[in-house]
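The other protein chains are all here in position, but one chain of the complex has been omitted.
Going in written order, the chains are labelled A and B, and every chain counts its residues from 1.
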Amino acid sequence: MASALSTDLLTAWPEIILAVGLCLVLVVDIFLKDSYRDVTYLLSIFLLAGIAWSLLGAGAGGETTLAFGGSYISDPLSRVLKLFAVAAVATVFLYSRPYLRARGLHLGEFYVLGLFALLGILVLASSYSLLVSYLGLELLSLSLYAMVAFNRDSPLAAEAAMKYFVLGAIASGTLLYGMSLVYGVTGSLNIGDLQATIGTAQASSLSLWVGLAFLVAGIAFKFGAVPFHMWAPDVYQGAPTAVTLFVGTAPKLGALALAIRILVEGLPALGDLWQVMLAALAVLSLVLGNVAAIAQANLKRMLAYSTIAHVGFILLGFVAGTPEGIQAALFYTLVYVIMASGSFGFLVLLSSRGEEVETLEDIKGLWQRSPWFALMMVLLMISMIGVPPLAGFYAKWWILSALLETNHVGLAVAALVASVIGAYYYLRVIKMMLFDDGGQAHAGGVPLDVRVVLSVNVLLLLLIGLLPDRLLELCARAAALI
Amino acid sequence: MFTTFLFYALSTVLLAAAIGVITARNPVYAALFLILAFVASAVLWLLLEAEFLAIVLVLVYVGAVMVLFLFVVMMLDINVTTMREGFLRYAPVGAIVAGIIVLELAYVIWFRSDGLPVGAQLVPRDGAYSSTEELGKVLYTQYLYPFELAGMLLLLAIVAAILLTMRHRPGLKVQDVAEQVKVQRGDRVRMVQMKSESE
Partner (left out) sequence: MWPVASLSFLQTPWLALPELVRYLLVLVGQILALTIVVVLCVAFLTYLERKVIGYMQNRIGPNRVGPRGWFQPFADVIKLLVKEVVIPSSANRFLFVIAPLLSIVPALATWAVIPLFPGFAIADIDAGLLYVLALTSLGVYGVILAGWASNSKYALLGAMRSAAQIVAYEIAMGFALVGVLMAGGSLNLGKLVEAQSGGLFSWFWLPLFPLFIVYFVSGVAETNRAPFDVAEGESEIVAGFHVEYSGVAFAIFFLAEYANMILIAALTAVMFWGGWDSPFAGPLLGFLDGTILEVLRLPGIHWLALKIAIFLFCFLWFRATFPRYRYDQIMRLGWKVFIPVTIVWIVIEGAMAALRVGPWNT
């Protein structure tokens, strides 16, 4: 018994380090004066580095380990997701520091809540039980609600947080109700058991179908897919940009993990059904996301709608249903997280002196004032459109090829059309930066570390675009074992 | 026989209380009905010999959660009539949703009982069996991971609540209790020796 527990604990090492570490950060932060807040930041970064190290040390091999009575799984998928989540959160912390300090929001709680959200993502990534998934999701969502409301003096942020909280609570309830129905039919919360027990007889059970519908609705909300997207634009716009950066990046990995674990691993027997549901959500998201983004003058809002469109693409990978499709969805999500942290990071960087840079007007003529960062944004936008040789191209390419392999020609065409529409607003950003005049934003006075990391972040997209094989192989290995 | 009677009596109370929660005009009454519902379900649990769950339900929900709830309800000036304005308009939708949920639950129970006759596995335990102990064992072995995660979730809730409500406003006057306690007589009172002035 004791030895089983200790191997369990060793398996869950990253989560344990994070949980203990964040309590330490919390306690240390309480005793710090405001002028020493950087200590909290440094501690958090060290903690993240430690987790990354423990993840790398946990074996890059393909072994799959179950722990805690089968409610925890450590497999290649979970390790890839966790590694990216840790990196994404570290990047967010790094970008956000000057931004927060310029607004008097540089509080230790930002880091603590960020670490709590990361814990939620890690839990989601290696959850192998509906109960654990739900707990991970709540850890993630609760931290995000609080982070959105972080700036207490902004009525916009308060409104966004309220909306996010109420809708999020309904989504959690929906998800929970779906889980309880699935549990009612199968008598088990364990994803492995679900996979094994749902046979053909039960697959036709009406309760399971309704349960599935509730589950899909809950997952779609966490992704921000249409018609469960209403929160996204308001939250992205209302939250401080540093928090928008957070909300827009790492949590998508958690949502992906939730979808893969519950739908692909837990309920493959109902595959036909959820593929149809997701296809509808995906098409709606692609169309509405891309069309609505055109009308936005606020960059944060525009990027929110662009996120919705990207989520549509990710869901298409699930619609294909094949390992290639899941692999493509994983690849797309990872690339999307890099793109999102670049583009929101860009806004955070331009705003880090104090004035808020968030409309298209602000970045007009950026090329003349800060050519390097204008170039970075151009690369980001091109990647978002999906033009080779940037990573965004391959992301879309593999989704489309997975769709075509499974004879979803209509969906593939719809996705293509939607991305062509979407290209318009990305190109408009490029045009305004390069050829228009009149904006105020510039990148002067931004700390060196932020500049360097943002450049690395964007150039990583170029690197993946030129040499996609390594990352693709990683995704293939992760998706192969599902 | 006696337990069957108790079961139906308590279930009636529970259902009546639950209906009372949503129909009571006064929010304080609604909260009190909710408390009654909790107590009734706790006693139902006692009938199932799940004394730990029963007592914890009373302890946590009735003893702690509902006290704070009642507290808030009494402090707020809730105008029930405005809250009820849209009631008739939304009632059909609500009724449909509720109907679906009821049908679903009934169906799930029926589906489960298809294979497993309801109640067949309920064997009363002997006196030495302690559900508290068994629950503890399961919580700290099989469900250790979710249990600890739930703890982290509560910690997060505390941190978030404090972050959103506590603000250090500059210029706020606060008493430092340590300073107050440290005060000596000499700091506040000066003994003066002087001659009497009235001669």
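Couple of notes before you dig in:
Assume contacts are C-beta pairs under 8 Å (C-beta built on N, C-alpha and C of every residue); 3 or more make two chains touch, one makes a residue touch a chain.
Just so we're clear, the structure is a prediction, and the values are computed from it rather than from any experiment.
Partners of the chain left out, restricted to shown chains and counted across the full complex, are B.
From the set B:Leu68, B:Val123, B:Met166 or B:Met191, the residue in touch with the chain omitted from the display is B:Leu68, counting the whole complex. Summary of contacts with the chain left out: across B:Leu6, B:Ala24 or B:Val58, the touching residue is B:Val58.
Screening B:Leu15, B:Val28 or B:Ile96 against the full complex identifies B:Val28 as the residue touching the chain left out.
By the touch criterion stated above, the residues of chain B touching the omitted chain are 28, 32, 35, 51-52, 55-56, 58-59, 62-64, 67-68, 70-71, 74-75, 130, 132, 175, 177.
Everything that follows uses one rule, which is that only the chains that are shown with their structure count from here on.
Averaged C-alpha coordinates put the centre of chain A at 34 Å from the centre of chain B. On chain B, the positions that touch chain A within their shared complex are 100-101, 104-105, 107-109, 111-112, 141-146, 148-150, 152-153, 155-157, 159-160, 163-164, 167. On the side of chain A, the complex with chain B involves touching residues 1, 5, 8, 12, 19, 23, 26, 67-69, 71-72, 107, 109, 112-113, 116, 119, 123, 129, 131-132, 135-136, 138-139, 142-143, 145-146, 149-150, 152, 177, 181, 184-185, 187, 205-207, 210.
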